[in-house]
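A short write-up of the structure that comes next.
Excerpt of the complex: some chains, original placement.
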Amino acid sequence: MFDFALVLAQEALNVGKMGVGIGMGLVILGAGLGIGRIGSAAVDAIARQPEASGTISTQMLISAALIEGATVIALILMLILG
Amino acid sequence: MFDFALVLAQEALNVGKMGVGIGMGLVILGAGLGIGRIGSAAVDAIARQPEASGTISTQMLISAALIEGATVIALILMLILG
């Protein structure tokens, strides 16, 4: 009975790991879609107004860095959690 | 019987951890889509009206920071929960 109990505990631990693994995947899915959209809009905008490229680059980098920061925080918290 | 109960409790804990992991992924998925949409609209707007870039940047940053703040709060609360 004790062995069986130990085994169930082990199973439980790994179900949690499964959720953290899928969650990390969703994190990068969100970051990729978000930064991808900003980057594509930025190069589009530069093509339309090449003289405003400095301002556009700065704004692109600010919003992309906001997503990047939250992404790295989430990945580290997940590693602590898992 | 005591061992079996202990194991069930352990299993319950880790099923909860699975939910927290997937939830953290969904948090960043939402934040990425939201900030990505704001950032892409902002660089589009600057390309159309380069002389209004100061106002556009400020408004972009305010709305993106609102999403960022809620995201970080959710991640920290999830870490406490898990």
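A few comments on the model shown:
Note that the chains take the letters A and B in the order they are written out, and that residue 1 is the start of every chain.
In the analysis below, a contact is a pair of C-beta atoms (placed from the backbone, for glycine too) under 8 Å apart; a residue touches a chain by one contact, two chains touch by 3 or more.
Bear in mind that the values here come from a model prediction, so they are computed numbers and not experimental data.
Here 2 copies sit in place, and the number of copies making up the whole complex of this structure is 3.
To be clear about the criterion, only the chains that are shown with their structure count from here on.
In whole angstrom, the spacing between the mean C-alpha positions of chain A and chain B is 9.
By the touch criterion given at the top, residues 3-4, 6-8, 10-44, 46-48, 50, 53, 56-57, 60-61, 64-65, 67-68, 71-72, 75-76, 78-79, 82 of chain B touch chain A in their complex.
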